[in-house]
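A single protein chain has been omitted from the complex, and every remaining protein chain is retained in its original position.
For subunit A:
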Amino acid sequence: MHEQDQMTPNERLQAFIKGEKMDRILAMPILVSISHRVAGITHREKRASAELQAQSQIDCYKRYGNDLMIIEYGLHGVGTALGSEMNDPEDSLPAIVHHVLQDLKDIDQLDFDKTKKENDPWFAKTLEACEICQEKMGREIPTGVLITGPFTAVSSIYPTENLLRATRKDPASIHRLLRLCTDALKDIYKEYIQRGIIIVMCDPIASGTLLRKSQYIEFVKPYATELMNHIHELGGMCCYHICGNTTKIVMDMVDTGPDMLSIDNLVDLEYVKGQVGKRLPILGNVPPVDVLMLGSRSDIFESVKTCILKGKDSPKGYIVASGCDITQNVPVENIDYMMEAVRKYGRYPIDEN
């Protein structure tokens, strides 16, 4: 436990769920793409090893005392399992260089058995990382998995620009791909849930910056809803995050049934609180680039304070978080400042001033 805290993250989360007293507000900065920096290794070293993936998260927790460790299955896992090719940068997040599906006529040739843990070394590695986290730290802090939602999974198989076009030109094929991805994701999520892992479902390609509301409702909502139901049937828990501006779809996102909603910094926390604060806890939304990467210590303090003031009276609760994943270009000491600010402004009882 962090020396300046009185409760472990597990105790704090339990108190939060039961509406009991906490020592401070929960803080779950998304420390995924920065974690190898905190551990002092390269990104390639981290992604090559389950131990180092786990250790990077443990190192983050030991340094910052944040309330959730997050192992990364990532956004591309389904596509890479099926055969999409990635680059292999020494010290950066890999990107897809060639999508396995180039023509929607070839959907039948995709073999979704490849996404199972027996056949996908990456998936198996992340499960092992989760097991290490749970074994070493499970009594103290929960572990989540950052994992793709249905629409982004399709974009890991079929190029995004063509996917967007096809929502107009060939919606039936996109629904077929979504059906296949949703079924595959159900089995994938299940493995994590069986290990006691919280699902952090991220669906950035479903962003309001790319899709209009009616497209979200047609192409994302039904599948996300199905996955949420599945998670709950298995006794799991889901935090739902979509990047970018989701102002117009925030109600629909909550209709899918997540347990928590994480919002990007492009969305106003006050607005989201008014719209859905009665229905579920909200996480957000310290800007990861303008504040955490480029800002000063006082900018970070100011931003955390603003978030807490906006979020603290949200009816179902509020958790301080970054508006999106925190990348490796964020100075590691800036997360010290973020957590310092959380302990200053988020200590109960929260001081109005």
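Throughout what follows, a residue touches a chain if its C-beta (ideal position, glycine included) is under 8 Å from a C-beta of that chain, and two chains touch if they have at least 3 such contacts; residues count from 1.
Here is the rule we use: contacts and distances are computed from a predicted model.
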| item | value |
| --- | --- |
| Options "ATP synthase subunit b", "Methyltransferase cognate corrinoid proteins", "Cu-processing system permease protein" or "Transcriptional regulator": UniProt name of the undisplayed chain | "Methyltransferase cognate corrinoid proteins" |
| Contact residue for the chain not shown (choose from A:Gln55, A:Thr80, A:Thr143 or A:Gln215) | A:Gln215 |
| Candidates A:Ala15, A:Ala124, A:Leu294 or A:Ile350 - the one touching the absent chain | A:Leu294 |
| Touch criterion as defined above, residue of A:Thr256, A:Ser314 or A:Gln328 at the omitted chain | A:Gln328 |
| Missing-partner contacts on subunit A, residue numbers | 87, 89, 92-93, 95-97, 160-161, 164-165, 167-169, 209-212, 215, 243-244, 288-290, 293-294, 327-330 |
